[in-house]
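Once you've had a glance at the structure underneath, I'll fire off some questions.
The complex is shown incomplete by one protein chain, all other protein chains being positioned as in the whole.
Let's look at chain A:
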Amino acid sequence: MKLARLLFAVPCAALLLAGCASNPAPRGTGDLGLIIERANGQVAVVSHTTRERLATVPGLGDLSHAHVTYSRDGRYGYVFGRDGGLTKVDLLRARIDRRIIQAGNSIGGSISQDGRLVVAQNYDPGGIKVFDADTLEQLSEVPAEYAPGQRAKVVGLADLPGQRFAYALFEAGEIWVTDLSDPRKPRTQRFTAGRQPYDALVTPDGRHFIAGLFGEDGLAMLDIWHKERGVQKILAGYGKGEEALPVYKMPHLRGWAVAGGHAYLPAIGRHEVLVVDTRTWQEVARIPVHSQPVFVMARPDGRQVWVNFAFPDNAKVQVIDTQERRVIDTLEPGRAVLHMEFTPRGEAVWVSSRDDNKVVVYDTETRKPVAELPAAHPSGIFFTSRAVRIGF
């Protein structure tokens, strides 16, 4: 499916992206993205075609651990801030369209299959909230009350086909699946998952929801097509009883980890990437890496997997060749590498270096830097190509 190529004639006064001509050229959104500049509470609007910052949108509040999900036309980025702010940013006009404070402490969000609902996942008050994607009017909420008076922090929210969302409850050790076919009347199913789920992903086909467990050696997997089978443990005992190393930063999971029939998963408390066959869900390999992985991301063609690392070893990025199942390159993009994002077809990857105030663009074939963009303590990089993927 192609991204909608919108033809917006933008008024001159608001025009930041197309230059201030009297009749500005229309432009599409398929090559745009947002970079979180967390120290200043602002986002940069970027083009990954021209590799430049097109505009800056300020006023988004506390953007530590900010996350972005996109409207299906790629025009609006919904930015979830740590402080509970939900800001709808218009990438074409480079301005805030709407902004609300929806919770006290938020961790991210997602958009429904039909693009009409935006759902936020919150730590405080623990639960999810459902908003109209156009107006940000709140339609409903599901408190993560797993026992009377006790609410859990929600992690790993992912959209599923059928206007459904799956997420995990940290304190409860459960996976919940909420059906929002009627967005004002959510219907929720609960599943026992395992100790302290810290994040989760859904496979690109929307079928398998997998939660990483901090409190156990293993991951919890729910087959959405066969929920009646309940949660299955995968990679159980991958640490084989060895004491895990202290974890200074939790890994992140998302559907980018699945490529070529395998899932590449960070081993928590270990210097390893685990490789799982997605037909059998058995471990097929483990690849030693520089330190504890945070993001383990497959290039869109699945031939390479790029890995960054937890504090204090976060100045390096390693590249795994998925055929050879070994590290083929170690890069040093800058201090405190927080995030990476591939262009839609994977010829380049953008890497943020928080402490060197820059984003470095690498050619993934040569693995040489091809561009560098100054940015104020950049963290997440989010391209609009996420708009057309399940689980983003």
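The rule is simple: a contact is a pair of C-beta atoms (placed from the backbone, for glycine too) under 8 Å apart; a residue touches a chain by one contact, two chains touch by 3 or more; residues count from 1.
The rule is simple: contacts and distances are computed from a predicted model.
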Query raised in the report: Looking at UniProt, which of "Urease accessory protein UreG", "Cytochrome c", "Anti-sigma regulatory factor" or "Xylose transport system permease protein XylH" names the chain we cannot see?
Result: "Cytochrome c"
**Report entry** Given A:Ile96, A:Ala236, A:Met250 or A:Val327, the one touching the chain that is not displayed
**Finding:** A:Met250
Requested in this report: Taking the full complex into account, find the residue in A:Gln42, A:Ser71, A:Thr178 or A:Gln196 that is in contact with the omitted chain.
Outcome: A:Gln196
Requested in this report: Check each of A:Asp124, A:Glu137, A:Asp182 or A:Glu365 against the chain that is not shown and name the one that touches it.
Outcome: A:Asp124
Query raised in the report: Any idea which of A:Ser47, A:Ser64, A:Gln232 or A:Asn357 touches the chain not displayed?
Result: A:Ser64
Query raised in the report: Out of A:Phe170, A:Tyr238 or A:Phe309, which is the one that touches the chain we can't see?
Result: A:Phe170
Report summary line: Where chain A meets the chain that is not shown, the residues are 38-39, 62, 64-65, 82-83, 104-105, 107, 123-124, 153, 155, 170, 196, 198, 214, 246-250, 311-312, 336, 354
